[in-house]
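Presented below is the structure to which this report refers.
Removed from the display is one protein chain of the complex; every other protein chain stays in position.
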Amino acid sequence: MRELGSAIRDLVIANRILARENVVDAYGHVSMRHPLNPERYLLSCSRSPELVGRSDILEFNFEGEPVDGDPRPPYLERFIHGAIYEARPDINAVVHSHADDVLPFSITSTPMRPAIHNASGMGLHVPVWDMRDSFGDTSLLVATVEHGRDMARTLAGASVVLMRGHGFTAAGRTLLEAVGVSVYLPKNARVLMNAMRLGEVKALSPGEIERIRTGPHAHDLRRAWEYWTRRAGCEDLA
Amino acid sequence: MRELGSAIRDLVIANRILARENVVDAYGHVSMRHPLNPERYLLSCSRSPELVGRSDILEFNFEGEPVDGDPRPPYLERFIHGAIYEARPDINAVVHSHADDVLPFSITSTPMRPAIHNASGMGLHVPVWDMRDSFGDTSLLVATVEHGRDMARTLAGASVVLMRGHGFTAAGRTLLEAVGVSVYLPKNARVLMNAMRLGEVKALSPGEIERIRTGPHAHDLRRAWEYWTRRAGCEDLA
Amino acid sequence: MRELGSAIRDLVIANRILARENVVDAYGHVSMRHPLNPERYLLSCSRSPELVGRSDILEFNFEGEPVDGDPRPPYLERFIHGAIYEARPDINAVVHSHADDVLPFSITSTPMRPAIHNASGMGLHVPVWDMRDSFGDTSLLVATVEHGRDMARTLAGASVVLMRGHGFTAAGRTLLEAVGVSVYLPKNARVLMNAMRLGEVKALSPGEIERIRTGPHAHDLRRAWEYWTRRAGCEDLA
Partner (left out) sequence: MRELGSAIRDLVIANRILARENVVDAYGHVSMRHPLNPERYLLSCSRSPELVGRSDILEFNFEGEPVDGDPRPPYLERFIHGAIYEARPDINAVVHSHADDVLPFSITSTPMRPAIHNASGMGLHVPVWDMRDSFGDTSLLVATVEHGRDMARTLAGASVVLMRGHGFTAAGRTLLEAVGVSVYLPKNARVLMNAMRLGEVKALSPGEIERIRTGPHAHDLRRAWEYWTRRAGCEDLA
């Protein structure tokens, strides 16, 4: 069970980091696949990420039911997480965010493209999911298992899916990867929007993205985790 | 009278939240309809919202006169509040703000439109009030009962009215609703301005706004209130 | 001498306010006309405004010489202040700033115009001074009495002069007025730049500016002074 305790601690730190780095505000959430049972995931009950502590972390099955029947209200949109863990065995962490700078790419036909080294974890192609296509007028929230699965189908094998007028969801092989993509995606959006106003943009090439993600000089996020943890005031937890 | 004490406490917290979230600066204010007397409203005397405490909250009638003759100077623009409570029995809280990002929509003919889920409380249509139309050259301030009533006529049944070259006023069924709209309207403005530079914008549909505001998965702001209260350093008050 | 002590205290607070509100950074300065001798002005020795304390405030004549021969290095650009006090008996405080958002209007031919109520203290017309016109290639700094006088001639009867590629200088009848204009000019610039990208801009009219500055509902900055003082951590000084 030491592995579970360590996962919960890391998940609490990830919540605080995402709040400190302005990836989430009152809303947004982050989850991890359960380290001992791949059919479960860990996610806070319904609290703003900055306020999440160890005792808020609950265990859910892919249908979004709390495994131990905990009575505290869960996030309505927990179906985002279960659907991705179900569809993507390679994914072990998921972040859902409403960051301002990313949203313009979700409501226009201009594609989000990787323009800067630090954001290459987003991958070459970032699909946009408009739930109106499948469900007509809704509250825009991923409020059912079916909504989540539809979103996961649009995500397919990508790392990030934009959600029209709502936000984005990032899927990582590790918690650090999901957090890193989420921190740098808004920065990539800012750079890309400003660059497009200056002229023709030279984005990263497929070969560059591949090398940054998996080559011998792959982007090492461990230094960033130490830094973000300190900025979020979580040295005591770490 | 316990209900009054609780209303005053919430109003103080709302003042501090609006300051912390950059909705107001030295200027701007927030009021509540009196919980025991619908012909009165509660509003601070003339102080910057970040500095407002319980003892600053006064009771006003719709004409903007302090009910108990308190000698402290009131906000000049208190007429904004009285006029809306008078015209709109459904409204129980009002915020007046000068937030930067919203102002461009008040001085151009580009309409503010709801583009993101969190800001759907603003409604489908946001009217712009230019007091020059009724009053010619003024100080731009809502300095009389007549100014306030003219503004309330432009607001009509909407949730937000933009005030040309000056700011906006948001009207909510609850304090939480008025605060929530005020926090997310500037964010909606940023997203919309950036998106318009990228291309054609897909705004929220009337059906989506309706569902977000009143459907079974309506936007729940209580989680945000807990978060904003903590960020504003008001846990002790709450 | 109590009046002098009070002036020095206010000037120290103004330094800290301008730093806190991001009007100045390591550079920039603020002065007051001496309350007892209109041929002198008070200005810090060469320190960043955030660090200025009472003992840093020196007395200068219009030629920029420290009256009591204090050996601490003065700001190179003190000639800005003397030249304005010399040319404008109505002016009692001067702020010099390099705020980012204002600078684009100093290097293009797009005029800065008052677009929002809070910034009306800038006046209807904001001239741009390019010292290259009179002096050819220079360091861009107002480094001599002649530079200062040339700048003051471009300022003429206005409240603000933009300095090409360098910053702006604001002149106020009171310290509060000079500080207020300096805080709200960058905000006006942001709103104006964003609005110009949305379409035709409706700026304040001459009659509106006049009423905001001198009418019965003139813009009252005292509430802001209390707020800014608190934010700058200067309650103890006030």
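Order as written gives the chain letters A, B and C; numbering starts at 1 within each chain.
To be clear about the criterion, contacts are C-beta pairs under 8 Å (C-beta built on N, C-alpha and C of every residue); 3 or more make two chains touch, one makes a residue touch a chain.
No experiment lies behind these values; they were computed from the predicted model shown.
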item	value
Shown chains that the omitted chain touches within the full complex	A, C
Hidden-chain contact residue, picked from the options C:165, C:206 or C:233	C:165
Sole contact to the chain not displayed, among C:36, C:107, C:156 or C:238	C:107
Which residue of A:4, A:51, A:116 or A:145 touches the chain not shown here	A:116
Those residues of chain A which, in the complete complex, touch the missing chain	115-118, 187, 190-191, 194-195, 197-205, 207-208, 210-212, 215-220, 223-224, 226-228, 230-231
For chain C, residues in touch with the removed chain	25-27, 46-48, 50-51, 76, 98, 100-101, 103-105, 107-110, 130, 132, 136-141, 143, 164-167, 193, 196-197
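Here is the rule we use: only the chains that are shown with their structure count from here on.
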item	value
Centroid distance [mean C-alpha coordinates] between chain C and chain A, Å	46
For chain B paired with chain C, centre-to-centre distance based on mean C-alpha positions, whole Å	32
Where chain A touches two or more other chains at once, by residue number	none
